[in-house]
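One protein chain is absent from this view; the other protein chains keep their places.
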Amino acid sequence: MQAQDYGSPLFGALRGCCGKAWQAYVDHPFVVGLGDGSLRRECYLRYLRQDYVYLIHFTRAWALAVAKSDRIAEMRAAAAIALASIDEEMRLHVATCAAEGIDEEALAATVEEPETLAYTRFIIDAGVRGDLLDLLVALAPCAFGYGEIGARLAATARLPAGHPYGEWIASYAGPGYQDLCRTVGTLMEGVAARLIGRDVPSSPRWPDLVRTFDAACRLEADFWGMGLRAEDGREA
Amino acid sequence: MQAQDYGSPLFGALRGCCGKAWQAYVDHPFVVGLGDGSLRRECYLRYLRQDYVYLIHFTRAWALAVAKSDRIAEMRAAAAIALASIDEEMRLHVATCAAEGIDEEALAATVEEPETLAYTRFIIDAGVRGDLLDLLVALAPCAFGYGEIGARLAATARLPAGHPYGEWIASYAGPGYQDLCRTVGTLMEGVAARLIGRDVPSSPRWPDLVRTFDAACRLEADFWGMGLRAEDGREA
Amino acid sequence: MQAQDYGSPLFGALRGCCGKAWQAYVDHPFVVGLGDGSLRRECYLRYLRQDYVYLIHFTRAWALAVAKSDRIAEMRAAAAIALASIDEEMRLHVATCAAEGIDEEALAATVEEPETLAYTRFIIDAGVRGDLLDLLVALAPCAFGYGEIGARLAATARLPAGHPYGEWIASYAGPGYQDLCRTVGTLMEGVAARLIGRDVPSSPRWPDLVRTFDAACRLEADFWGMGLRAEDGREA
Partner (left out) sequence: MQAQDYGSPLFGALRGCCGKAWQAYVDHPFVVGLGDGSLRRECYLRYLRQDYVYLIHFTRAWALAVAKSDRIAEMRAAAAIALASIDEEMRLHVATCAAEGIDEEALAATVEEPETLAYTRFIIDAGVRGDLLDLLVALAPCAFGYGEIGARLAATARLPAGHPYGEWIASYAGPGYQDLCRTVGTLMEGVAARLIGRDVPSSPRWPDLVRTFDAACRLEADFWGMGLRAEDGREA
């Protein structure tokens, strides 16, 4: 199965440059376990609870993207992602957790793991320190990686009824999320074009962009790793 | 007609403390002219064009509010306002301008007047420098003032058919905008309660909050004044 | 007298592109009055008081420049400017005002004029929205313009003893300030080289950079104009 670039050659180039970190992220044992159903339930639940915290900061990051633009089309795309994240996605997340026996109060009391904290604050800071492109490049591994993972697992697993993580896979493989990836791809290309031009890898900024993307991939892999840990690194 | 506080005693207290600046804003000659229909068309059009620029930064400010929170309900409210501003409101604005013969290209080429620039950047900086409450207090005169003006003009003018600014008045007097004001009121009260407590005017922050609110009222009045100016202060 | 570019061809190019706004700023009637001594004292004092407020936000902007970098040499240069502004320059400013009969308490009670507010918040927002280069380009007209004005007035006026504004002119014409301009020039070139490359005017960012520089020149001219106004635009 050919990996897509969701309409963003820039994403393709970054992924190509950070091949090792990208593969360690999208082929992480946690992902393998999601795909073949072997992932232990407690690991999945730990991940779900931290993903709730992640979603809050992911929304903040997309909102920051709005505040860092003054182009209407860009702002519209980023604001729609921010609202969808904190509204629909969050409600879905809360419902999923409820179905697993974690009620909203328990979710809200989740103690943030260091991996969640590191990843989310890194993204926000990329936006504070740099411009909109730096922020989007920090957000790219999450946005596109889940798309790639979802599409691949759906294609390879063919999801038998009763697959324990079938719903998770279907939600990222589905047209809603895949469309989102294309929206982000279009947004990223447009922003790169107006801030750098067509040949981004020839820009003096390229090494910094690669470093940001690479770091975000590693932080995503650490996030999966956090899910796999037998016990919380932090006490409440 | 009794002025409302839209569910926010804090707004009521700020308005009370900044009575002179508030009245100069909501009773500005521009507003009087909107109400009795005497406002010259060219002044209205100048205002409309600058309001397009304002809307971009207003959206950025509400997005910044999302980024400055980590409470789901607050983030949801602020993200919805940000998206509605850059999406629905902006489309409405573009349509209104088109009906006046200003096409979208002309709108996009609008040179920002100093009054627009001063007001919008002041709001953003209130958020950068302070916390979410500082930002909301800087946003309050715009949000609530348009509600108060719309409601008052609709009540006093009784809007005859053919009133030249009837649509403008109706849009701010209507349930959609009045509901938004209540949403902002609820948001502001909640944020003040968690950051200061119930007795905001006794907080040491009170003088700074009053200063912010007062400055925003004055900048709103300057914005109306910009509409009234016979010619652009800036050349393209 | 040949205008310098303080070691920054980028500054030279921006000044060349914004010739009209630049000249309106550096040849403003306020500047002419400073040079030939005809400027009314009350105008100078109004300017001094607002410049006190300006200095606070100018320091904030240079501090923001530090926070937007992670290169040691850049951070060192920007942090030194920030500290010098709020420490030495501010003390000098307070002493100058005291000599004019404005004590520190009166200075601290200065009500910010709209022109001061517009200019300072515009600079901060350029940094919030964009990257370090956007911020430096917004800061450039102030930094380099005062250098150019000081050098020119000192050369043309030959400052007779007893020139009412001789000290002001000498401080910006002197080696301390002229060195600062070269430091800023070197900093701006380095940042442009690492973020865009050598040929900045061919970058797709160029029109935005020009717009930022042009707006800052106009806001500087408005700041002089504020000094010339017969009375405060704002009451305390």
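Per-chain numbering from 1; labels A, B and C assigned in written order.
The criterion applied here is as follows: contacts are C-beta pairs under 8 Å (C-beta built on N, C-alpha and C of every residue); 3 or more make two chains touch, one makes a residue touch a chain.
Just so you know, these numbers come straight off a predicted model, no measurement behind them.
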| item | value |
| --- | --- |
| Full-complex contact with the absent chain, from B:27, B:70 or B:87 | B:70 |
| Touch criterion as defined above, residue of A:45, A:102, A:118 or A:210 at the omitted chain | A:118 |
| Given B:34, B:142, B:196 or B:217, the one touching the chain that is not displayed | B:196 |
| Subunit A residues touching the omitted chain (full complex) | 60, 112, 114-115, 117-118, 121-122, 124-125, 128-129, 215, 218-219, 222, 234 |
| Residues from subunit C at the interface with the omitted partner, ascending | 56-57, 59-61, 63-67, 69-70, 72, 75-76, 78-80, 82-83, 86-87, 90, 124 |
| Those residues of subunit B which, in the complete complex, touch the missing chain | 67-70, 128-131, 134, 193-197, 203-205 |
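Keep this in mind: only the chains that are shown with their structure count from here on.
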| item | value |
| --- | --- |
| CA centroid of subunit A to CA centroid of subunit C, Å | 43 |
| Distance between chain centroids, defined by C-alpha means - subunit A, subunit B (Å) | 35 |
| For subunit B paired with subunit C, centre-to-centre distance based on mean C-alpha positions, whole Å | 31 |
| Multi-chain contact residues (two or more partners), subunit A | 67, 69-70 |
